[in-house]
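Below: one structure, written as structure tokens.
With one protein chain withheld, the remaining protein chains of the complex are depicted in position.
And now, chain A:
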Amino acid sequence: SVNPDLASERQTASFCVEKLTALLDGGTEQTRIRRAVVEAIESDPVFSRENQYFQTQNERYEAAVKKAVHLQKKMHEMGWTENGPEYKYIYRALSGDVAFLLHRVFMRSISVLGSDKQIAKWIPLATQHKLIGSYAQTELGHGTYLQGLETTAVFDAATQEFILNTPKISAMKWWPGDMGRSATHTVVFAQLYIHGKCYGIHPFIVQIRSLQDHSLCPGITAGDIGPKMNFEHIDNGYLLLKNVRIPKENMLSKFCEVRPDGTYVRQGSQQINYFTMTTVRISLISDEVLTPLMKACTIAIRYSAVRRQSKLKPGEQEAKILDYQTQQEKLLPQLAAAYAFHFVNDYLQELFNRGYGEIQRKNFDMLPELHALSSGFKAVITQHCTAGVEICLRACGGHGYSLLSGLPSLYTKIIASCIYEGENTILLLQTARFLIKCFMAANAGQPVPPSVTYLAAVKHGKCPAKNKLDFLSPDIYTEAYQHVAVRLTSSTAAKLQDLIQSGVKKHDAWNQCTVQLVQAAKAHCHYIAVKNFAETVEKLETKAGIQKIMKHLCDLFALHGIFSNTGAFLHDGYISAAQMDMVTASYLDLLAVIRKDAVPLVDAFDFTDKSLNSALGSYDGQVYQRLYEWAQKSPTNQMSPAYERYLKPLLHNTLSKL
């Protein structure tokens, strides 16, 4: 039965939970399909994650491979296809706990970078799993900075082959998923050399394991890179190439080709490469970043409604920890952020779809803006959500530290997203480069993309708020965010120019301004997120209390951002000291308001107990019983050999030696 402390939270919801779920899914039909997929996956014992927290790296890997293989069967059975509406929910239903994720990246890179002939040859093989692919880009010595990769591919005109080599230890491929144990083929990125001249980084299909017995091919050294913070189920691998010869046809050649005589021909636009990165950065936000934060909020908020600690009023029952202002101040801003970024993700998806349409019409105008927004938001959202999950973890006190809470795994998984697909600081600097460029252009009266037109309209006013209620007006706070974004961008641009005019070299000037540039890029993204949230709320239907609660969350998201970064808003007096007290007062008032709907707001995320896999966060709130039951299943509760081997001698025999 449901713990009465949770049941009572649900009775007082100010809005219709089911309607909010549908809004998050993008429609009731979407909700229905998602639930059907989740149901099908969770009712199949092969996909169970029940014992996950007790498994070793080897066991996790084996389970993931088993699931990946079984998934093929399941999809066939259910009639799900890769282009069907169900497909995108499968990964969520599995909680990402499955192998061969890089197989899809392998296929996508062939589809995007391969010639028609290459696509015709490799894609059917991959689709039927006649081979298992991986994607080998990152090396021991280089990650985000691709030009620095050191693997070489030398063209041998005599045999019409490429000879691949790992010339030094730092050139070893390192980290690619599925490569340590599973993959038979991989797309290797290497510096192309023809007749002694380097033509930069190119992709090559390389077979690394035998299709018969899975042994390593001649010239190949490969293996697993060892234990990590998480992703125990993935065999991230290393790869060393020693004079490995591949036929000329194995260089992916949609955009570049090497003729038999060694002539190098570039065809089409390289800009499309940018587009691939943009695609990946946007696509990871939902499953890899928002889902963990939403799960963490669900666990921490439900637990905080069940956990009672200390007394708020003498003589009364101990209070739910969710009733403490300090606990609300930890958790509710994370909840607001989860919603805010959900809507940013919608915004990015829409922008992306539009951009994709343009690109198909050979119009690349939207690319720079899309690139800047996807880089900046990838960094801002991953950083914010990672911090949010950690706050949820620590807000659960000691029990949050148990793996059985589910929180440590969510944290160690989401934290990887701050680094993969582009290290965050570098991404923010890319966004900053775009901002500075647009700022200059806007000031010179040239047209700039829509998301940055605000940079041209620098206003020098002050915040007009007169009392704390004024700060619940989206116009007031959105303008404050805009003001800070403009101020940081313009002051950094000015400083850059000053430095350059005083004789500092351009790249030195840039490095001296990078701390500020990062701040400007963050301010820009934060402004867009607030503005987008406010605009989204505006458009929501007023029925069923949805708009009202979303408006509260939007206010909280905005005011929390000001409250936790007061210096930026006070700096030039745009917000005065007295106004800042109003911000704080409004912000703290909101916590108490949203507190009432906290549990329904996480219920709306609609995670099943199996998908949360948490003793603290289940729907029924039977926290302590579950914790006790699960602990007893721990393998450490089988009689340990440590007793016979060490404890017994310690407790008896060794005494004589003491």
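In this section, a contact is a pair of C-beta atoms (placed from the backbone, for glycine too) under 8 Å apart; a residue touches a chain by one contact, two chains touch by 3 or more; residues count from 1.
Methods note: contacts and distances are computed from a predicted model.
Considering only "AP complex subunit sigma", "Peroxisomal acyl-coenzyme A oxidase 1", "Cell cycle control protein" or "Proteasome subunit beta", the record for the omitted chain gives "Peroxisomal acyl-coenzyme A oxidase 1", by its UniProt protein name.
In the complete complex, the residue from A:H460, A:H507 or A:K539 that touches the missing chain is A:H507. From the set A:V2, A:A120 or A:L216, the residue in touch with the chain omitted from the display is A:L216, counting the whole complex.
Which of A:E29, A:E50, A:E82 or A:E318 touches the hidden chain is settled by the complete complex: it is A:E318.
In the complete complex, the hidden chain is touched by one of A:C16, A:I123 or A:L140, namely A:L140.
Touching the missing chain, out of A:S14, A:T31, A:T425 or A:S490, is residue A:T425. Only one of A:N443, A:S473, A:T566 or A:T608 touches the absent chain when the whole complex is considered: A:T566.
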